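What follows is a single structure, written as structure tokens, with notes after it.
Shown here: the complex without one of its protein chains, the others still in place.
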């Protein structure tokens, strides 16, 4: 497989000015958790599969021990009369160049499907294990920024300071060349753990924007479990810092925490 | 060499619905040990050599001090009236994209040779130095999973949890696009050492599936040697863990063990 | 986006033998600081934007929360009757091959715009936190070296010993194939910190060469702030070295300092 492979699962897709939600794996898996939840709650239908030599050479194993070549997928659903497309997947590109190539492929498909606006969803790493109910946003044109002000999204000058890396940011940048409205919403998250609590809050903001109602109970339950783990980790971290006053600093502590995420 | 190079060593290969066994270097070198043993026991003949710019820039040195450019190779043999093809080699691809490109090349050759089913063979890393006689499987369609149930292969929901990385998994995924049956069999292994004991057990399972008899004595002997080394390592590890109660944790211990594999 | 994308913002650019100043991110960000200052002081106008799949997959966030896909840009201005072009940007290429491809693209644009001479600006890492007012130079032909001798630029045999890595050096090398005069000016800098003080001195040398007057007050102010930080770091470093006499050496100290730059 030298080229990306796009498999269209349906011949007759009729959508009216759909919006595209993008939730790929990333910081705290916040974006992916949100769209996975939406796919289930809104009973979304898979319409496109995307395979690429830029994804890792890997298959995942299903419940029935069959395998699935890692890919990205587009789902379609309807909520409150709005046509919604959802892009999610197992991985982002493994290479710099692949990111740009796949980014344009996603936008080609978005244009083909008549997408009117893109929301990319992600996490904003705070480095703190304590949770904050905050969503920070950025957009690819100032009109969108203004329009979004009413939904409790924070817009801060030049924040995130390190920019937005990966598909969530790149899709905003690349869609500027196509005059396509796109904005990125990032839930605050530690950056160390999969974070359903952040996903839950981000989903609340998104629901307000789209004016739809979504049952968040399943995310809430996962969030409670993760909160316990985070509390344990915070305690461990505190203890370790105590110890480190008497021991030379090593690489391992930070690394260990990071591997959990 | 900008492109893969396929050298066909025989003009007239007549095979009847051959199966393809794939044993490339990987976890514990389990898959490679199995097929190397089969090549010797079944007196298999090399029919194809594959060279690729995606392999490391390296030659190996033969017994007579001549060199061999690293490659992958396909052998043919017959056992109990079944035509068997065997793909093995010195390396897997050094790059992500190369994995996909070589994967498709192998399947092109499999189709050209009329392959009816593929078995990829590998190791499943347990992280434990003590051995378990277990083989875990995955397949690219549910009928195969069911058929294989009778041979003592474990099929566990979503296991391996991290999926299957490299050629063993990728060939299952890519052959789905070609309606080609493929399954992966992985022997349990520590993940730290070349593991002929795991290979021996995996070979036993494979022999039952193919209904052929294979003398495993040579593997058994290598297994006994490795068992001694594993026992020594386990002892060393235990001693080190004792010491580490009084010393800060460093990166080096784990790494050292891993370099042996 | 599989190819570099060049966006020309103006149709009618008339320049008379312009010189090209190149200040991309690099050691101490010295080169970038100099050209950013010039762009502001000389009120330079952006005429070209360059996007590339060899840049990281990233957008930066503007003051108004809109995003900017990372890129390189060319500005035009006039000072003391000299036409000046300035190449600057957010990143250098993320890959080896991309460096060569972008290097040739920059030179294609330079030739298209009639550039008569190129000055690439960068930092020379001394590894010392104390500042020295020195600029070291290299050129792609001996006539240029001689001509530059009068401006207080140091030319040392085979210095920098490790050569010049990245766009600053590559543009000198690649322009040799086009008979285009190019020289590199590097301000001495620690290599650990963004260094406006080094930029200020380099700008002074450049002003003499171009015979233009530039107000350096803004750089001076930033330099004073950085001097305080450097002093604090030097003190911390001294304290750490004291402690290390009693503790085994670890990787972390050096690394920490490096992450600041």
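Letters A, B and C mark the chains as written, and numbering starts fresh at 1 in each.
Going forward, contacts are C-beta pairs under 8 Å (C-beta built on N, C-alpha and C of every residue); 3 or more make two chains touch, one makes a residue touch a chain.
This structure is a prediction, so every number in the text was calculated from the model and none was measured.
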Selected residue (touches chain absent from view) among C:152, C:173 or C:218: C:173
Which of C:27, C:77 or C:139 contacts the chain that the document leaves out: C:139
Residue in contact with the excluded chain [from C:130, C:158 or C:217]: C:158
Of C:96, C:150 or C:217, the one touching the omitted chain in the full complex: C:96
Positions on chain B contacted by the hidden chain, ascending: 1-2, 5, 53-70, 94-95, 247-248, 250-253
Missing-chain contacts mapped onto chain C: 93, 96-97, 99-101, 103-104, 137-142, 145, 155-161, 163-167, 169-170, 172-174, 176-177, 184, 248-251
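In this section, only the chains that are shown with their structure count from here on.
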For chain C, the least number of touch steps when starting out from chain A: 1
Longest centre-to-centre distance from chain C, chain (CA-based): B
Rotational angle, Cα trace of chain A fitted to chain B, multiple of 5°: 90
Geometric centre distance via CA averages, chain C-chain B, whole Å: 50
Residue list for chain C, restricted to those that touch at least two other chains: none
